[in-house]
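In this view, the complex is presented without one of its protein chains, the others remaining in place.
Our next item is subunit A:
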Amino acid sequence: MRKDLRILVVEADTAKAKNIIDALLEAGWSDVHAIAQVSGLEQSILKHAPDIVLIDMANPDRDTLEHIGVVSDTKSRAVAMFVDQTDQDLTQAALAAGVSAYVVDGLQMNRIKSVIETAIARFQMMRQMQSELEAAKQALEDRKTIDRAKGILMRRRDMSEDAAYKLLRKAAMDQGRKVIDVAQALVTASDLLT
């Protein structure tokens, strides 16, 4: 299969953009460009004349891409990849991974399939890394809050750390809430009172 498709990646985060470009280069496509934002996308499309535009589904600029494809009278008529529901699995996979592809110039599905697959794999990897990072950050934040709440109880009620935690846990269970929510409420209340 000839790897001569021209691909444009819309991604504001340069690290992410590089990541996707690397994945595409590794997979054998050489004609890959990235732009940070779509204001001026029309000019970019004219300049690069891409066959496919790849964009994160969470990117609000998707609506601008859509407009350029659907309404503009440009010859390069972009069509959302999801039009091609002939390949349901691929469409669902793209949706789950959060990748939107716009096919400029109505390419055959079999020609873009491997591009999309590469992009999906990379998006999934990034998504997973992102959510792991966020989970780790959140866990750390929660721990800090719970530690503060425990500290407040230890000071105000003169109890051990272990007893303070048990009290938080009991309050949470009694109220059908999470320990972190009870801790947060205590910290907020305490901040307001001091």
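To be clear about the criterion, contacts are C-beta pairs under 8 Å (C-beta built on N, C-alpha and C of every residue); 3 or more make two chains touch, one makes a residue touch a chain; residues count from 1.
Definition applied: contacts and distances are computed from a predicted model.
Not every chain of the complex appears here, and the one that does not is recorded in UniProt as "NitT/TauT family transport system ATP-binding protein", selected from "NitT/TauT family transport system ATP-binding protein", "MucB/RseB N-terminal domain-containing protein", "Phosphate-import permease protein PhnE" or "LLM class flavin-dependent oxidoreductase". Of the options A:Leu95, A:Ala121 or A:Ala185, the residue whose C-beta touches the omitted chain is A:Leu95.
The hidden chain makes contact, of the residues A:Ala15, A:Ala58 or A:Leu192, with A:Ala58. Contact between subunit A and the absent chain runs through residues 39-40, 57-71, 79-80, 82-83, 91-92, 95, 100.
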